[in-house]
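My questions all concern the structure below.
The other protein chains are all here in position, but one chain of the complex has been omitted.
Let's look at chain A:
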């Protein structure tokens, strides 16, 4: 579903790579947490999957397509297979809940009939029926994030990318959002979520990919937020930007062969 091969991303004007020789594979239907300190490269990873950024080296395959081979004219069509959610919701303030979700379908040219079936459906999934006519400022943060999830969901994407979707929410509201993401995952959508929320990661016991300084230092199924198994690793990679030793690649690739 998603395969990274020795992917390195160096942003223009920076010396230190945001991602450094990352290889991994995420299978269809998986629920993956991306964890790591600020600046470790989680958002960069998600942007690469979306083809918002090009890798400096290495290759990325998503949904069987080589992202390096997709022309910029075809990128929009590729993105229709992905849903994205952000920490800051990114709703259009002058549009109602319904219009915000419908906007996604309008701009990719879906018919009115389709929109009037799909939007209420998506709003029901996220538990917002009855609030179609509200504006974003008339909603709580949790409700706004549900609108954003409905928007990401409405086109039935194969992959859902969430960049700290609970970052602005209190624990109880976060739990509600996580229940929703789990349900979406249970319906077959691959979910990749970058997060700093240790409680959520520990509770869900899903696959955890830990990134430090642009390298994968842990790829563990049913893992928690903190590395406990290997305290030496935490020492070596604990400081983001300290420059990871060459051994890091071995750690990254040793997890790649792990049974799934």
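Throughout what follows, a residue touches a chain if its C-beta (ideal position, glycine included) is under 8 Å from a C-beta of that chain, and two chains touch if they have at least 3 such contacts; residues count from 1.
Definition applied: contacts and distances are computed from a predicted model.
For the chain that does not appear here, its UniProt entry gives the protein name "Cell division protein FtsX", which is one of "Oxidase", "ABC transporter permease", "Cell division protein FtsX" or "Electron transfer flavoprotein subunit alpha/FixB family protein". Remark: the omitted chain is touched by one listed residue; of A:13, A:64 or A:109 this is A:109. For the chain missing from the display, the contacting residue among A:2, A:32, A:84 or A:147 is A:84, taking the whole complex into account. As for the chain not pictured, it touches chain A at residues 50, 72-73, 75-80, 82, 84, 90, 92-93, 103-104, 106-109, 151, 155.
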